[in-house]
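Note that one protein chain is taken out, while the other chains of the complex remain in position.
Order as written gives the chain letters A and B; numbering starts at 1 within each chain.
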Amino acid sequence: MTRKALKIWFPWVLGVWMIVVIVAAFFYAPPAQGFKGESSRIVFFHVPQAWVAVLAFCVNLVASVRYLRRRDPLDDARAAAAARLGLVFSVLATITGSLFARVMWGSFWNWDPREVSIAILLLVYAAYFALREMVPDEERRSTLSAAYAVLAFVTMPFLIFVVPRIYWSLHPDTIISASGQLRFEMESRMRQVFFGSLMGFTGLFAWLYTLDVRLARVRMSRARREEV
Amino acid sequence: MPNPESLIWVAAVTTVIWVGLFVYCIALDRRVRRLEEGQ
Partner (left out) sequence: MLGKEVTAELRSRVALNAIGLFALTTLVAVAYQIGPYQIAEEDRPHLLAALLWIILFFAATSGLARVFVKEEDSHTAKTLRLAARPTAVFVGKYLFNLVLLLALYDVIVPLFCALMGYAVAGVPGLVMVMVGGAVALAATSTIVAAIISRASGSSTLFAIMSVPLVLPLLVFLIRGTRDAAGSGDLQPVLASLRAIVAYAGVTLITSVGLFRVVWND
């Protein structure tokens, strides 16, 4: 399979795949036990969005570290591309999570540690771009945002692993039922749709990320040629 | 509790949103490819 051919048909396959996933999420998979009505279906979209937000964070970290090492502007473009998508998906994940909370527990925000983590991830992305906005010089912008990305990445584990342990004893009732993921016993059809959705969203990230980086590459080589 | 009509509604809206986004992204894809080939 040539790269060119892949570039052309991958998006279309992805497009159809997602439509199948959407239809399957609503009509093929059964609703889950213990969830209000059909609300469990949102998990097929919410969890993959959160996963992509975290994936984007990791891609951003790798690109940031590489930039700090090699100072290749393409690495900065990669970091920014990943962060952009990360921001979008963390917004989506927060919104879908909030809608789910509204249906399940009657209010849009419940201080579930997972919800808080995704909201903080959102804040990190927002801060990342706020920083970038404030630095006109390209090289400096790349260096500073890469540094911030590393700093943020290093503090994240505390949020994700340590805080829930503390929150559990603070708000027992909300949390235990809120971790739908833990009690989301998936029978085979649900599992199929869930993993299908996960793959679809990851594919979406891969496509859009690659597109962003390709565009950056084109712009950079164009700028270089104009200098000559 | 499960209302088949409302489920179809939500599924339809979701699909429309996705198709809209997808078409936009395909347009972007085309634009990038044209820029790359124009090199």
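Please note the rule applied: a residue touches a chain if its C-beta (ideal position, glycine included) is under 8 Å from a C-beta of that chain, and two chains touch if they have at least 3 such contacts.
This is a predicted model, so every value here is computed, not measured.
Considering the whole complex, the hidden chain is in touch with A. Between the chain not shown and the residues A:Ile120, A:Leu198 or A:Ala216, the one that touches is A:Ile120.
One of A:Val62, A:Val103 or A:Leu144 touches the chain omitted from the figure, and that residue is A:Leu144.
Against the chain not shown here, chain A presents residues 68, 120-121, 123-124, 126-127, 130-131, 134-135, 139-140, 143-144, 147-148, 150-152, 154-155, 158-159, 162-163, 166-167, 170.
The criterion applied here is as follows: only the chains that are shown with their structure count from here on.
Taking each chain's centre as the average of its CA atoms, chain A and chain B sit 18 Å apart.
If you check the complex, the residues on chain A that touch chain B are 7, 11, 14-15, 18-19, 22-23, 25-27, 31, 37-38, 207-208, 211, 214-215, 218, 221-222.
Residues 1-2, 7-8, 10-11, 14-15, 18-19, 22, 25-26, 28-29, 32-33, 35-36, 39 of chain B are the ones touching chain A in the complex.
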